[in-house]
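Below: the structure, in structure tokens.
Removed from the display is one protein chain of the complex; every other protein chain stays in position.
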Amino acid sequence: MKDVQGWIDERQIAINKVGIKSLKYPIAVLDKDNEKQSTVAEVDMYVDLPKEYKGTHMSRFIEIFNEYHDKITMGNLIEVLQVMRERLNASRATMEVKFPYFIKKKAPVSGSEGWMDYQCAFIGDCNEDKGEFILKVKVPITSLCPCSKEISAYGAHNQRSFMTIEAKYKEFLWLEDIIRVAETSGSCELYPLLKRVDEKYVTEFAYDHPAFAEDIVRNAALKLIDIEEITWFRVQVENIESIHNHSAYACIEHQK
Amino acid sequence: MKDVQGWIDERQIAINKVGIKSLKYPIAVLDKDNEKQSTVAEVDMYVDLPKEYKGTHMSRFIEIFNEYHDKITMGNLIEVLQVMRERLNASRATMEVKFPYFIKKKAPVSGSEGWMDYQCAFIGDCNEDKGEFILKVKVPITSLCPCSKEISAYGAHNQRSFMTIEAKYKEFLWLEDIIRVAETSGSCELYPLLKRVDEKYVTEFAYDHPAFAEDIVRNAALKLIDIEEITWFRVQVENIESIHNHSAYACIEHQK
Amino acid sequence: MKDVQGWIDERQIAINKVGIKSLKYPIAVLDKDNEKQSTVAEVDMYVDLPKEYKGTHMSRFIEIFNEYHDKITMGNLIEVLQVMRERLNASRATMEVKFPYFIKKKAPVSGSEGWMDYQCAFIGDCNEDKGEFILKVKVPITSLCPCSKEISAYGAHNQRSFMTIEAKYKEFLWLEDIIRVAETSGSCELYPLLKRVDEKYVTEFAYDHPAFAEDIVRNAALKLIDIEEITWFRVQVENIESIHNHSAYACIEHQK
Partner (left out) sequence: MKDVQGWIDERQIAINKVGIKSLKYPIAVLDKDNEKQSTVAEVDMYVDLPKEYKGTHMSRFIEIFNEYHDKITMGNLIEVLQVMRERLNASRATMEVKFPYFIKKKAPVSGSEGWMDYQCAFIGDCNEDKGEFILKVKVPITSLCPCSKEISAYGAHNQRSFMTIEAKYKEFLWLEDIIRVAETSGSCELYPLLKRVDEKYVTEFAYDHPAFAEDIVRNAALKLIDIEEITWFRVQVENIESIHNHSAYACIEHQK
């Protein structure tokens, strides 16, 4: 059978990224408390293509991911990217693995337990000289508006917010540790299961810790600067405003 | 050219609905204040297909919608459905036209103005004997938790909520009137533009009107029962909880 | 602490459904080949609320689901619904558990293996007299247009389509068996991993089995009528048309 992808291409234009997008796959990731966590991923895998070749070989991406899917860690992402570069004759390989990640969480007063979900991603970009890795988490938190509290006789508008942290790092970072940065930077953190004593606690805690989107990204930035392992980060906050039908947003990007 | 769709089908199974889905199209709808409003729609149009025929003629759906797209009202939806039944030789025709709808709204104290968006839909279902029409609106509102307020020393968790109302009616209903039912049934309504005096107002107003998802659907149900034009309704509320990463939900369906 | 939810409500309007929506949770479901499959779910759980009571107790829904999350089957869904009715003092309980489900699948010629994803759901609705259960699957397939093939000198437009089957049944149904109905009703089935010999096979197979959306729902309907276990079904097909920016759609609903 003809290898159409291997034909010489005469347009002489190199392609930056070519590969597969939005592959849904079962995966297992490293878990701080339970060793391994089974979840499901959406995966993008790309390599570059020199200007001489007509196409890449798409089925090889799936074969490679299939070999690694039950042991995905930030550690072996480097290995996967090297295998991609070799088997696809590419100089650069990039990859993003997005997945929901669950942590067992206790309510602050009653101690009632349930699983809390976080959207996470491992992102890797690798050429012959160096590799760059990004850990990404999207964490739901509560924000309570300082202006609303200050100017009102009682009450204060609050809402669900989402903090997204992307971080480059030296050796190793736990998802759990980055998630804690997010959960401790807002007006209050969220819980899967709250009894009445807990609801009183989180209501008063949020009222005692008013924070604009601006405050929340700054709180997180200070913590991320203090984590020595991290070399670069971007932190974003989006407040699903309870008084508007649009969001309030803030973003800090920092290179150490 | 052969008419493959017109071939006789030997499986002898009638099809309930066949047609086009997710057509995006510019439309103009009737507007209470400004006569006509330009917006964009996502359209589904279906007819039934007798067991004898292999297929319907998909291009005719587009032709029909194209004739009516710049004057879509609940009034002429009946006409469109009749044209669908005729030109596609069908006994039944159904249609849903979803679109964002905008209303100019003044802030409660400062009077500052902006446009507020609402997700709306016209839904029609028509056979030779009768037609059924549903007006649908999805309205963002504020909800403030009565339990959180009652048990806490200060503050109360609140959040953005969405009320969805579907209503069948006798002669005519304005989108604006159904939207007002939703906006007056929660703890507070939302605004596109709030100055500081307005923010104080909505914060205190919400605190003065705590309401569970259960309260909000009941408040709306009472108002919808009172509108004589309405013969059936379903009202749903979803609170994007500020203390959880899941929603609270309530629904009432009522046949008069 | 006050039980605000337990207060008497004077509006005297019963609520059809109240509970939690869009809870994300890790689950394990029964698997035909491997006994148990770990995946992640989005869960809605509702009960009815008599007209006397102000509110339901939202945290109990999470507690109940947490007890069952690592062994969700269509079999114990009945048990969960009974527990919901008891602990929430309700006469009716409903529940939907949506999750991606993976099946290992071999390419048709080379036998190359990978995991294929399907969107599935268990749906239950239960009162004191009876329970109703629906199995739901959304399966990607290929459709190739018979009209395009017939009237063109060569080629035929084809595309990814999605078949959604919902089925009520007597005793027990495997997800795998309903998924096979969908995969064998289109022009061709999809695979996670295809080598060149497989690509030739699926291309020719699809060209040899042209089918309108209308044909595909009828093919599936005939098979579902033949499965004695099934008492009711609805089958929908949506073709993500390669020649249009809207979809072609067909639906058959059948009560035995």
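Letters A, B and C mark the chains as written, and numbering starts fresh at 1 in each.
One rule holds for everything that comes next: a contact is a pair of C-beta atoms (placed from the backbone, for glycine too) under 8 Å apart; a residue touches a chain by one contact, two chains touch by 3 or more.
Nothing here was measured: the structure is a model prediction, and the numbers come from that model.
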Missing-chain contact among B:Y25, B:Y53, B:Y68 or B:W232 belongs to B:Y25
What does the interface between chain B and the hidden chain look like in terms of residue numbers? 1, 3, 23-26, 37-40, 59, 62-63, 66, 69, 100, 102, 112-115, 117, 192-197, 200
Using the document's contact rule, name the residues of chain A that touch the chain not shown here. 1-2, 4-5, 9, 11, 13-24, 44, 46, 49, 54-56, 58, 146-147, 150-151, 212-215, 217-219, 221-222, 238, 245-253
On chain C, what residues meet the omitted chain? 116-117, 140, 142, 144-145, 147-148, 151-160, 188, 190-192, 194, 196, 199-200, 202-204, 206-207, 240-246
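As a working rule, only the chains that are shown with their structure count from here on.
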To get from chain A to chain C along touching chains, fewest steps? 1
When you take the mean of every protein CA atom shown, which chain's own CA mean is nearest to it? C
Taking each chain's centre as the mean of its CA atoms, how far is chain A from chain C in angstrom? 28
Averaging only over C-alpha atoms, locate the centres of chain B and chain C and give their separation in whole Å. 25
For chain C, residues that touch 2 or more chains besides their own: 1, 23-24
